[in-house]
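Missing here is one protein chain; the remaining ones are kept as they sit in the complex.
For chain A:
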C-alpha cells in the first residue's frame, strides 16, 4: 500500500486511474445492463445489407443501376420492398436472362441466405412490403371457399379459374400458378411483378390473401382432386373441344371405316 501511496503523484497516475475507472464502469455495465438485442440485430442487419450490396453489384446493377435507381434496361428498385426481391429472385425470374415481352420463371441460382441479403439491401433503399412470414400464407385459419370467390373476382380473369394461366397481349402471359410456393403467390399479390397489378393490403386484406393462397393450394396442387379426371391442362372448352374433335371423332371415323371394310374371306384373293 505504501508503494502505491508513494507513486500517487507520478505523472502517469491520473491516466492509470482513468483507465481503471473506465474498465470497471464498462465491465459493470456489461455485467449488469440488460443485453441489448436490437443492437446485435442492427449489426446483423447492416452486415446483411453490406453483403446484399455486394451481390447486387454483381447480379443486378447492370440493369437496375449501382444504387438500384434503375436505368433504361430496368426499373428503379427504390421502394419495391424485400417481398419483391424475394419473389423475383426466389422464382428465378431475376436476374433476367434476356430482355423480352416477359421474363419467365426459371431455376433459382441464389441460396436463401443470399436472397435474404439482397432483399435486405433493396429494402434499405426505400420502404416497401416485407417478406411475409409463414403464418401469413399458411392454410391454417384460411377460408378456402371465400378464397375461391376472391380468386374469381380478382385473379381469374388472367390466371384462369383454377390458376392455370392464360395469354395476354404481345407475347405477355399470366403464368400458371401450379407448383408455385405459397409465399411467392402471396408476394406477387403484394408487389405486382412485371405486368401484374398489385393487390395491396388496403384493397385486398391480409386475410383475403391468405384465403386466396389456401384456395390455390386446394385446387391447383398435384394432390388436388379433379372429379372428372383428364383435365387436359384445365384450360377450358378450347382444349377440350379440340381433343373431342380430333381424338373422339377421329376414333369414330376410324371405327366406321373398319366396320365398312371388306370382311375376311375364306379364300385369299
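Simple rule for what comes next: a residue touches a chain if its C-beta (ideal position, glycine included) is under 8 Å from a C-beta of that chain, and two chains touch if they have at least 3 such contacts; residues count from 1.
The definition used in the following text is that contacts and distances are computed from a predicted model.
Visitor: Quick one: the chain not pictured, UniProt calls it what, "Cytochrome bc1 complex Rieske iron-sulfur subunit", "PhnB protein", "3-isopropylmalate dehydratase large subunit" or "Alanine/glycine:cation symporter family protein"?
Guide: Answer from the UniProt record of the missing subunit chain: "Cytochrome bc1 complex Rieske iron-sulfur subunit".
Visitor: Looking at A:67, A:95 or A:200, which makes contact with the chain not pictured?
Guide: Only one of A:67, A:95 or A:200 touches the chain omitted from view, namely A:200.
Visitor: Give me the chain A residues in contact with the hidden chain, please.
Guide: 150, 153-154, 157-158, 166, 168-169, 172, 174, 192, 194-200, 202-205, 208, 223-231, 259, 263-267, 269
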